[in-house]
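Note that one protein chain of the assembly has been removed; the remaining protein chains are unaltered in position.
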Amino acid sequence: MADAPETSTDTVSITVDGKVIAAQPGEMIIAAAERNGVYIPRFCYHPRMRPVGMCRMCLVQVKGPRGFALSPACYVAVAEGQEVVTDSPEVKKAQDGVLEFLLVNHPLDCPVCDKGGECPLQDQTLTFGPGETRFVEEKRHWAKPINLSDLVLLDRERCIQCDRCTRFADEVAGDPLIEFVGRGASIEVNTFPDLPFSSYFSGNTVQICPVGALTATPYRFKARPWDLEQVESTCTSCAVGCRVAVQSSGAKLTRYLGVDADPVNHGWLCDRGRFDFEAVNSDERVTAPLVRKGDELIEASWGEALAAAAKGLADVTKLHGKGSVAVIGGARLPNEDAFAWAKLAKVVLGTDHVDCQLGDGLPAAAVLGLPRATIDDACRAPVVILLGPDLKEELPVLYLRLRAAAVDGKTKIVELTPHSTGLTRYAAASLGYRPGEVALLARALVEGGGGEDADVAGVSAAAIAAARELISAGNAVVVLGRPSLAEYGSSVAEAAGVLARLPGARFLPALRRANVHGALDMGLAPGVLPGRVALADGRDWFGREWGALPAEPGLDTLGILTTAADGRLQALILLGADPANDFPDRQLARRAIAGAGFVVAVDTFLTDSSRHADVVLPAATYAERAGTTTNLEGRVSRLGQKVTPPGVAWPDWMIASELAVRLGGDLGFDSLESIWAEIERLAPSHAGLTTATLSARASRDGVVTPLPAAPTEATADTDDEAAGADATGEAPVNRPALLSFAAPERAGDVPALDSYSLRLVTGHKLYDSATSVRRSPSLAGLVAKGKLRVNPYDLDRLGLTTGGRIRLQAPRATMVLEVVADAGVPRGSASLPFNLPSEPAADLIDGSLAVNDVRIETT
Amino acid sequence: MATTVAPIVTAHIGTPDSHTLRGYLASGGYEALRKAVTTMTREEVQTEVDTANLLGRGGAGFPAGRKWSMLRKADPTYLVVNGDESEPATFKDHMLLEEDPHQIIEGTIITAYAIGAAQAFIYVRGEFALGIERMTQALNEAYGHGAAGNRIFGSDFSLDVVIHPGAGAYICGDETALLESLEGKRGFPRIKPPYFPAVMGLYGAPTIVNNVETMSNIPWIVVNGGAAFAALGEPQATGTRLFAVSGHVKKPGNYEVELAKNTFRDLIYDPRFGAGIRNGAELKAFIPGGASSFWFGPDRLDMALDETKVKGEGGSMMGSGSIIAMDSSTCMVRAAWRLVRFFSRESCGQCTPCREGSSWLDKIMYRIEAGDGRPDDLDLLMDVCDNISPGVQWPSRWPPNMTTICPLGPSIPPPIVSALGMFRDEFLTHIKDGACPYG
Amino acid sequence: MSFFKGFKVTAEQIGHVVTVQYPEHKRPKPERFHGRHVLNRYEDGMEKCIGCELCAGVCPARCIYVRGADNPEDAPVSPGERYGFVYEINYLRCIHCDLCVEACPTEAITESKLFEFSFTNRQDAIYTKSELVVADDGNPQQLPWEDWNETSRQDTSSWMRATSPSGSAAFEGTTQWSGELGYGVRPPEPPQVVARPKPLDSEAPAADPEGGDGH
Partner (left out) sequence: MSRLGPDFLPRAIATIALYPEPRSAMLPILHLVQEQNGFLTEEGMAHVAELLGLSQAEVYGTATFYDMFFTHPVGNYLVSVCTNIACLLNGGYELLEHAEQSLGVKAGGTTPDGQFTVEEVECIGLCGNAPCLTVNWRFFGDVTNEGFDSLVGDLTAGRLAETVPPHGTLCRVRRTVGLEAAAAVESTSVPELESGERS
């Protein structure tokens, strides 16, 4: 046969409808056929979940010992020489039959159904089904619809019992909160009575429901599928960078759908990412520039506002020198915009006091300078060491990926954490350490030693030994982030330096802000230049084109805020940052904003910080402008523009360019492409990554930087050449080497804990007081009350009962809240969510301390 | 004419205290187990059962010895005994569980020994409360007697047996649904591939699932030898089997008879068994093997009790070994409807054709029985049946085709197809008269 | 010769009065005249429109804008979950093709025979729901800028749809007309008399031409 593929050991050839096709071993018929252009109808089959064979729609004829027999294509694996028929009268009859059965009880309320128009049941009925039904009896009736949760509605009449949602909840999300209830014809999907389907991933069930049984409240009756326009983009709710389809109707965003990007999100999204488009649509957006006149912010034209901003900054620079201006933020920005702002800050303003992290991250070198792993690497690694935040709360889809890998037995998880996390129950070992002492624990883990029964950082020697056994295989991937915001990030950096000594160790940074990795790549950090280059190393390379660069590495956010609070730093530019709300030490941030003489805020909303600014410049946000973003793997993927910005809001790079002109500089950018061209030319980590490469179809899932073939390591041994070049004055300057991470010095011991106090641990919740949550009505209601979690032992010791109200005392503040027992919090610690509106741990934290202690009193 | 042989599984039924250890020991109980664990190797036990050619008594009729030999080698492996007897008009396991629990336990432990199981579970239908109590009591006694637990009868073999109560679901009689249920889940039959119990059974471990009656045969086979068992009946249908005879017979009950040497007529008409149709009425039809089998008319009465023949010539099956006789006063539409309704109520709800098809057929049948039938309904019934079990026809043939995961799907059409095939006139009368002629 | 032949029609009209004194006198409109739309209501006053947007989807001139919303539980606007929250037709674009009427699953939108309206600004050409929905008597509202006279009442009536298999395969490909909802009831056209299917019902699509009861 002419089109017979060559047979090799890693394919099996099967015949589908008389055509020989090559399939992968172990693959199901339905998948092999689809890849080869034969679509077998299906409802329950989902390529990302285990087959259940419930809907029976995919029946095809497979030749067996007794001749051709109907078999479900979704769970019969391909076998060499297998013969499959998908278009015979027998198959057609079976398809007709199944569709008629499915429609027996399915209401024909398509005109009011949100799924109508994009419904697999509709589509497949038209393509494969009978023209009419012979069912004349009364259909099954249920109340329609019922709330499964605040976000998801269920119409049980429409449900065809395909098990997709329940399977997803159990198998993918690990939240088996919806189940089949009842049996036979009266089977329904439901929750435990009065216990909502409050999963962070509930929106995915709506997306994968093959009928309109599950619908989402934020989209309910908002549009019809044929109204929608769509562009592919990358979610920027966190740093995972899930691929998403952004849909709009009219001028409003209406819906996001997960796109199946194999290396990243497998089609899943978290509910925050899925539903926070409401914030983009918000009526409270800043739509025009604002300039402070006395106590008030007054709307102004761009010209006036830019002039005011430029004048303020120029005055400060003239009076106090270039180091008197600082830029905080930038993680909200796409790469191009971050690059433009980095250039503005470091060249035009001449300051290196630039930090895109808000005291909740890690030093740039620890993120950029350690060998990087991808998500796939982590999921395939023999062992993953988790030293970071609760991924379920901060990087939800990364949690899904790692959870799946752990459940499938592909990898083992060793967790170093000061309180139990979403992954604790899947971890092979969970070492609950005393806050502030993670570096000690890491050292014990890597070096061993210690006594037979000596505890390290509150972790028993036996537990450490068991964990050492697990990581002894080598090639670990370390997921590295901030386990708690109530302790110094430097202790984590120190631990990272220790873990880096494990053979074959690679790192997956777990910083959560949308494009913080892109902003770091683009140089929005002190002592760093675009392209993952240290200021000192890149001075010549960049200086050639950019001119003078700051002489010394600048301050990080903690340094900037401390200096500004003391009145030694006179101007702040807040680049989509809200330190008054998000910085761990809120009091310091508020004092700093008040202390800085002149504040420019580039923002989408008036926040606790920007409402104190002197000039507020309205920025375009997600889905309102194009660009690229970089996820935690270093994967650069494209953002799509779907709607126009409200009012006169501009993209951030345009604001930077215009401001530069008024400050007497010229960034030289007139389009995103022109910026990217400069990034590609100058940033060593992005060399070779052209716009054309990024736009190529093969790059739909993004491109991991640096490219394997990129000429980035050219300069490691060029000292001689450079010296030679100097002599002639002609030779070109070589690309600088990429940043490398030097393990920090061993820090001093943290102070001992007195027996009345508990050491504070804090991290983000998915639903917190972030702008995107607060401005999305569907999500705002999901923010929980903060509860203090304490080990039952300590609770007992303090004579308290779980569920009681207590007074929490810290040197900074006192708050009254509920305390609950949680064995997942180590003894001597107390865990409180960081950024909830009612009980913010951020009010308690003193950023100048290595650890923060609190005391509990009965009310 | 009916042959007479000494009973095997019902040997103790009717003896004093048959359900207690004392009663059981009095009739030679646990000698088979002692013999097996102290004098025989596992392979020898397997060989005896293989020689006996004991066909599984659960309904599918697969040889027990062959089943055991297909067990994937792994550690651990499990033995699960299926006592979830729920097939309509089947009540033989019910009797065995209540009247002779020790025999089941003995057979179970011997089997576990033969296949090297780490633990044995006896899944007893939840509604059999007395059976569960008697089994639990018997198990307590067996441990006390040294017949279960640690180092059974002083041998190296130890085994823990668990009596597991069901909670009311016919579908759990399917072996994979039973395993799901035993794992504490909804009784959804598993997809095959990959979940063939002998390969991936309980907790993913290789598992043998055997019926209670199968287990009850094992002690006799060990004591008397497989050859003695195989000498009964015919080579393709060895030994005796327990039949549940019910319906319009004078003496409904469980009767153990030699396979292949006896006929359906013997069971229904022999004075020692069914003793004929009550009230001097005529036999109209009978169901040869439980609710899911195709029906037979009186013309098949002389068919031998031989699974091969019943399937091959009869196009039906002996299935669970229950025979339901219906006399001339029976409304066949009503009888068929009641069985369809049973399947509709017991469908687990996984597969579309079974879930929706059974309830739809129930509605159509009910409508016809109630006098609201339409002329098109008969074709509709056949076509819906065909969509559940493609190619279903009358006269029937075995095995039926399936569009569902488990055999409950193809179990739905037989009552309808049989009734329609044999008594189409009755359907037409219902439709024409708008009422049931039998009142 | 053919030159004169061309005047034959004209010549035949000599002596006949073919003009009328419009607008004082208006000719009766053809039965299937496509005028401006109305949004119908049920007899209990509920609106028939369910906001499904099928009319907007099918409109070749893109002149219809509909948005649906959840029916308020205490005061539902239409039966069921959803109602037409916004309904607008831009008559500067409408070509009166009647496809919206065909697409409507609830016979909520029909076209009357009214066509005489003029506007002094473009905004007025957009009829909103408050103008399109029928009055309490089931007839279209007369809007201030619409020219009605005493004969116009009958122009408010309209046929429902042209090609309607009503979900029954028995009438696939058969051209049908279904009865009129707003104004009087006229006998159905011949093809339907034989066996008229039940209208497509969201709960129980009847496929039985004999109309047997659903049990």
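For clarity, chains are labelled A, B and C in written order, and residue numbers in each chain start from 1.
Just so it is clear, a contact is a pair of C-beta atoms (placed from the backbone, for glycine too) under 8 Å apart; a residue touches a chain by one contact, two chains touch by 3 or more.
These numbers come from a predicted model, not from an experiment.
S.K.: Which displayed chains does the hidden chain touch?
M.R.: Those shown chains that the absent chain touches are A, B.
S.K.: Going by the contact rule already stated, which one of A:822, A:839 or A:853 would touch the omitted chain in the full complex?
M.R.: Touching the chain that is not displayed is residue A:822.
S.K.: Consider the whole complex, including the chain that is not shown, and state which of A:95, A:234, A:357 or A:420 touches that chain.
M.R.: A:420
S.K.: Would you mind spotting which of A:54, A:74, A:136 or A:178 touches the chain that isn't drawn?
M.R.: Answering carefully, the residue with contact to the hidden chain is A:178.
S.K.: Any idea which of B:111, B:210 or B:246 touches the chain not displayed?
M.R.: Touching the chain that is not displayed is residue B:246.
S.K.: Would you mind spotting which of B:91, B:113 or B:394 touches the chain that isn't drawn?
M.R.: B:91
S.K.: Hey, which subunit B residues sit against the chain that's not shown?
M.R.: 76, 85-91, 93-94, 119, 125-130, 132-134, 136-137, 139-140, 143-144, 148-150, 158-160, 162-170, 181-187, 203, 244-248, 252-254, 287, 291, 322, 324, 326, 330, 334-335, 338-339, 342, 345-346, 348
S.K.: Which subunit A residues touch the hidden chain?
M.R.: 170, 175-183, 190-195, 198-200, 392, 420, 422, 424-425, 766, 784, 789, 822-824
Keep in mind that, in the parts below, only the chains that are shown with their structure count from here on.
S.K.: Return the distance between the CA-based centres of subunit A and subunit C, expressed in whole Å.
M.R.: 52
S.K.: Give, as an integer number of Å, the spacing between the C-alpha centres of subunit C and subunit B.
M.R.: Centre separation, subunit B to subunit C: 65 Å.
S.K.: Roughly how far is subunit A from subunit B, centre to centre by C-alpha average, rounded to an integer in Å?
M.R.: A distance of 55 Å separates the two centres.
S.K.: At which residue positions does subunit C touch at least two other chains?
M.R.: 208, 212, 215
S.K.: Residues of subunit A that contact two or more other chains, please.
M.R.: In subunit A, the residues touching two or more other chains are 134, 137.
S.K.: Can you name the residues of subunit B that touch subunit A in the complex?
M.R.: Going by the criterion above, the answer is residues 169, 186, 191, 193-194, 344-353, 355-360, 363-364, 367, 376, 380, 384, 386-388, 390, 401-405.
S.K.: Please give the residue numbers of subunit C that touch subunit A in the complex, ascending.
M.R.: Residues 50-54, 56-57, 67-70, 80-82, 85, 105-106, 167-169, 172, 200, 202-208, 212, 214-215.
S.K.: What does subunit A use to touch subunit C in their complex?
M.R.: Subunit A residues touching subunit C: 107-112, 116-117, 131-134, 136-139, 144-145, 220-224, 226-227.
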